[in-house]
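A short worksheet on the structure shown next.
For this depiction, one protein chain was excluded, whereas all remaining protein chains were kept in their positions.
On to chain A.
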């Protein structure tokens, strides 16, 4: 009993300590790109959590900065400015996994905490909140194998050529194909994670594409693919979606019409709020492993309606992570 009381007191002290220790700290978000709905939802999530945390006195400031040209050099300069402005921690979604390492090292040397997420940096002094993109690709094939046991030909829609994430997801998809050899990639196009680009690329490939049973995607391209299939007058194959509201609305319509069922998965833009809390925990003195991972946000037929309801029109499905979620992720990586 005594020990229980003691630990309760310890927890109470620890909780107050959270406020005491970081209330004077300032956190900055260094973001490389704002030009799509996912990034906009991500910035929104950061603003929400930052506003509440500042109002509650958890931290003194949590400002977001976005570079205009999506260039690593520009972002490196931005990080150097943040060091000069005296921030205590920088949360960064990086334009490149390696090109920012110099600036990140400078920040670490100046005593700042650097937490990278989504677009992570390889500099060892920084923390990484990574997404297992390979698993994201593999899972899609696994899902298709469950739905179409006989297998068949697939169309792969890739992202932006030359970007790390595109290579990773695609590698995962090919790993999935090895695991389920009844599937075969009959064609691949680059959709640049944009509906209109994907629509154009798929429309150009369709005339020479044999019948496909499924489409594996990277997010932000499923609706465009569906439009291209429709315009060509072909049956809609099983398209794995990427949590965009227009994709889910289309899915819901199709389900009502003809019982269409699929799966949708992506990283929740709310990962920005998770990163905020992780940075706050590090500033607070918590012991946090350098490599953390975030789960995907997966939408199935059962969760479609509630997810769709909670997603603003034209946006991306998301969840805002709390301090407790962050503690859970940290504990999970210990």
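The rule is short, and it goes like this: a contact is a pair of C-beta atoms (placed from the backbone, for glycine too) under 8 Å apart; a residue touches a chain by one contact, two chains touch by 3 or more; residues count from 1.
Assume contacts and distances are computed from a predicted model.
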{"item": "Absent chain [UniProt protein name; select from \"Sodium:proton antiporter\", \"Iron-sulfur cluster assembly scaffold protein\", \"Autoinducer 2 import system permease protein LsrD\" or \"histidine kinase\"]", "value": "\"Autoinducer 2 import system permease protein LsrD\""}
{"item": "Full-complex contact with the absent chain, from A:123, A:246 or A:284", "value": "A:246"}
{"item": "Identified contact with the non-displayed chain, of A:60, A:108, A:148 or A:203", "value": "A:203"}
{"item": "Residue of A:119, A:176 or A:224 touching the missing chain in the full complex", "value": "A:224"}
{"item": "Touching residues (missing chain, whole complex) on chain A", "value": "34-37, 39-41, 44, 68, 158, 161-162, 187-190, 192, 194-197, 199-201, 203-209, 223-224, 227, 231-232, 244-246, 312-315"}
